[in-house]
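Let me begin by handing over the structure; questions about it come next.
A single protein chain has been removed from this complex, and every other one stays in its place.
And then chain A:
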Amino acid sequence: MILNGVEIRDSFAEAFPMIGTRLIITADTAKWAMIAAKTMTGFATSVIGCGCEAGVERVVPESETPDGRPGVAVLIFAMDLNGLKAVVPNRIGQCVLTSPTSACYAGMEGGDAISIGKALKYFADGWQISKMVGGKRIWRLPVMEGEFVCDHDTGSVSGVGGGNFLILATSRLEALTAAEAAVEAMQKVEGCILPFPGGVVRSGSKVGSKYKGMFASTNNFYCPTLRAQTETKLPPEVASVQEIVIDGVSFDAVAACTKAGIEAVVALGREKGVVAIDAGNYGGNLGPFHFKLREIMA
């Protein structure tokens, strides 16, 4: 399949089930809501090394937030429920509770409950106040600045982690420019996050390593400087590859996000240095979710 001069390879992204939740973080200003959101989703690129994958889903307008202040929706994914139950209160406690003027609310209902105030209330050392209104419990934790307000808990969803595609380009600048265009388009799709820095991964990995104890290592098949020393998946004109990893609340959300990203890259075309779109997989035997590039772009 060739679209605007860009080859869409006959490949697929292999993704895994993850359990995730959404939080709505608000603050007096949009600036501080985003600071809290970015901080609490920091160091959460890969579940292998960070214990979870998290990112900003979207900016939430004042009219949609539980307290009428500027907000940001974040998604957090872990490999299992216990993992999620551990990382969510920890991250809120260290990064949202501490962030000036912030509040933290449930961003989804249903599924297993993930503690927010239920776990954080103890910080208030007995001065915490619970209010149950409209069928929902909120907690008020007196802090030096005033009060930190949060919901009792949030819901969870069985999601999909590790959707991805690779952008093969003729230079480092062109690969990154294409990746940035993809990220901008993908950030408009609700229900997904791109957990890596700026949404882009420059160091995609393969499973395993020659070194004992390493679960993942550099994907030498796509490393342009190793072309002469190892089996390569890169045509001669490709000098740089960027990857975009997608986690989402459902298969459809990840598929829609993947499509939006590839469409943005294809719009740049071969003229802007994009040679091909590929995807990372493990042969199809490990992950139950397969995002076939040509089917998505059909």
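What we mean here is this: a contact is a pair of C-beta atoms (placed from the backbone, for glycine too) under 8 Å apart; a residue touches a chain by one contact, two chains touch by 3 or more; residues count from 1.
FYI, contacts and distances are computed from a predicted model.
Chemist: Can you work out the missing subunit's protein name as recorded in UniProt? Choose among "Putative ABC transport system ATP-binding protein", "Cytochrome c-type biogenesis protein", "Formylmethanofuran dehydrogenase subunit C" or "Carbohydrate ABC transporter permease".
Modeler: "Formylmethanofuran dehydrogenase subunit C"
Chemist: Considering the complete complex, identify which of A:6, A:103, A:223 or A:239 is in touch with the unshown chain.
Modeler: Residue touching the absent chain, from the options given: A:103.
Chemist: Tell me which of A:6, A:138 or A:262 is the one touching the absent chain.
Modeler: Of the candidates A:6, A:138 or A:262, A:138 is in touch with the missing chain.
Chemist: Where does chain A touch the missing chain, residue by residue?
Modeler: Within chain A, the residues that touch the unshown chain are 66-69, 103, 127, 129-134, 136, 138, 140, 146-147, 149.
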